[in-house]
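So that we are looking at the same thing, I have put the structure below in structure tokens.
Removed: one protein chain of the complex. Kept in place: all other protein chains.
Which chain is which? They are A, B and C, in the order written, and residues in each are numbered from 1.
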């Protein structure tokens, strides 16, 4: 059941950590920590194994994998030992990466993107490819009338000009190439009616948005705790200090706004009201991939007594994200194989800003995920 | 459905906050924050209302309720306004409190305790009384051969000497008086085979042990988060700084050990292994009822990358405990009415050290609690 | 040595806490905690006593002192007992407060302000009045050519239009009225060449800027610690969550910028370089006067080993500021009496953004303060 994983942003931190990690795990160099799909509760014949994954992808950067791995080791993201052990596999991975095509119209660019993916599938003899967007976060999309209906969209794409943001153009190309699509970023991706129409008519599944790796993960268990205990959260304010490629990108207020939005939604959804306070993101180059988040929560209990909680989270963003990218690729491929199409709402467990009317508490999302995998077994 | 609540330790912080709070809530002076049974998911005709509760109890102390309320207001545990508003109700509450009886043998003492409870029931015309232990934490029990079988126990109790620790003598007396029993403390209470035999033969329900109000509550949602994400917790070390009556008592290493034990169990039960580190309790008079707990968690993720989280919790212990005491009294009375006997394992949600083979993650305990209340509806 | 203290912003939190606090201390209702001038090292015959202070002031608000005290008690800023004990003194204080005068030109307005102050001095038979600005923080000043020279300034003030921001107009009026001036806010105040000229020609002392009460206070001892140990601070990033009147005002980005600037200066001055990271201020209504600040510091030691420190500070801003307002009034009055004129650089201890080339480490500022007081003794 060899499965292709085509990474948009394939030379970035998350992508490279995913590829190197999968290679190291396949070689038995480490335990599959962080890989949710490896938990006994989710074991399933219907889901491709870690060793069944084959990687390729697009990136606008031309940094070599060798250099990127060196940087990730120096930054403490990739441990030196497994990185060294897979050094001889980098050349083979490198051969599957492609520069981003560019043409006179977006329709033509999409065709070239789809062609790259299709080549990969044929060359490697793959039944199925999942396209995963792990490229830089985009600013919020500029609405366009052609976003509503597929026919209008394809019409508009065939003239010069940028109708779609990159994440959506990749999504369009992936679906055209018959691939499922996962959006690990807060970018627009499939979130346009015309693209939903395309996925549905092509019978393809997709998942998103924005991998849940740090502060939001903690929120998705703490906020339900306050709710279950009938404690009123008055303020929930957070600060995220992060560096690295993604950090630099988020320093741009437009991209930042998209991300900060995703991060507070969990509170309103699990508490039933929006407490005061916001989630602040600050770029600090020195912090690199080891994000530090600090949150203050003030709450009221019996007879209004005022109490508070603080937490700080010091997590390595790429090390938290990479195993989820592997999980998502495996689960989405399995859903595709099982004939699922449209949004995979049962994968909300993995996302800050999940699609659909789904639970936002982590345990509820976990229950949905377990049921989803059991359903795949049944379908097999 | 007027229900009696008989509090052991009725002049302590938790007990007085419970009684004053219930009185203030009944008078509509505050929202029922912290009261789990008031959440819409747990609404049930089978459960007595907050306004249906009537209080009495035993205490070895002779501090007046008036003085105790004054202290709790000064300490910021009870807000001044509701406390003032119920001042004229304290005399009536005071009339229902009794000194702890004492006699030549424990059997005779138990008979006198039961008599006090029975008087209360008859005087107030109550169908049912729940006895709730909120007295000072005891040292670990000294094993005695007569603890095993009820007949042996009653035999031993009829000679002079202390066969049972106070919490268990109260439990015995409660059951003899036909009352259900809740242990909100880490003390022994019903945890002796002879007492389980008595509860079962008398057809009475009981619940325990040790109300879950602070650090352990947080652990019961964070530890499952690490488990669901396949992150390996290496260290979980905690410090609890607390004052107040209970704090002073816990400064005694013997009582302390019982409590610290309850506090780490949740980790082994939810993670499947015991991480390094312990839970340290320190008495600091100045801190009073506003406990500060700090926990450090170190964990490993993808390829072994090391990460960490810290939290600090600044909660008012009595304000967190009191609404749970009311919840437990209401739910246990409802179970009694529905004919339940033996341990109420579905109430694990409320306890640090729950009885039986039950979930230790808060969401699992919540699901069990919801099902329990729905079951009561069915039985009604 | 009865000394007048004329407060700009006299109905604000800091002002009212200062007046009520001084009244309570004079009545012996509390120890003089937070009052630096009460420390034995600063005892001096040359400095007026706490009991020698007499208050008046301007405010644009017409909230009564009674209502403001009630609010401050409800918010936990003023303890209920001393507040109640001085309730009968509020009417007398109220009689000394004045609305802000307004006239056709700023020169005329200044004349009316000076007249109010002069009336106060004569009515109360005061030798000396210190004007202290504790009004809302202003946006950064708009430069104007007339700010450079006193003659030009007075010329420009005599035409309609706003040449000076309020803080500077008050400073001008204070100096014209023969009063010393303290700027407890980050506003412009005396920071214009024309006003420095006036102070010098009038032989009057002044001090500023921006009372140092929380995060910056901690920085002024921690940053020197890193410097003395030759540890390289890489990042120093902070978040300040605050509500209250001042918080609402700082939510305005323009005012905010002035404040955040003051807050980082201490690092460059004590470390000799500017680490990465900024100081972020967020308004959270619920937090009120009890500001929570959190700072992350990352640093490198021997052979470059990377380490970190975090702190969180939960302080009541007005309770920290009020005693410093009293200290500054007493010390500035004493300097005035001793014939000092121009900037009182020795009062840097009290300010986030002190005037002049002065030490920015707290111990260095303390040494300068002690020497200053000893110098006053000598002058006496």
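Just a few scattered comments:
One rule holds in what follows: a residue touches a chain if its C-beta (ideal position, glycine included) is under 8 Å from a C-beta of that chain, and two chains touch if they have at least 3 such contacts.
The model shown is predicted, which means the values in this text are computed figures rather than measured ones.
The chain that is not drawn here is touched, among residues C:151, C:307 or C:379, by C:307.
Between the chain not shown and the residues B:124, B:144, B:234 or B:265, the one that touches is B:234. Note that of C:224, C:243 or C:275, the residue touching the chain absent from this view is C:224. Although one chain is not drawn, its touching partners on subunit C can still be listed: residues 17, 21, 24, 30-36, 38-39, 76-79, 82, 217-218, 220-222, 224-225, 228-232, 290, 300-305, 307-316, 319-320, 322-323, 349, 361-364, 366. The omitted chain makes contact with subunit B at the following residues, 234-235, 237, 239, 241, 276-278, 280, 282, 284-287, 292, 294, 296, 298, 310, 312.
Here is the rule we go by: only the chains that are shown with their structure count from here on.
Overlaying subunit A on subunit C by C-alpha atoms takes a rotation of 180 degrees, rounded in steps of 5. Mean C-alpha position of subunit A lies 49 Å from that of subunit C. Of all residues in subunit A, those that touch two or more other chains are 310, 312.
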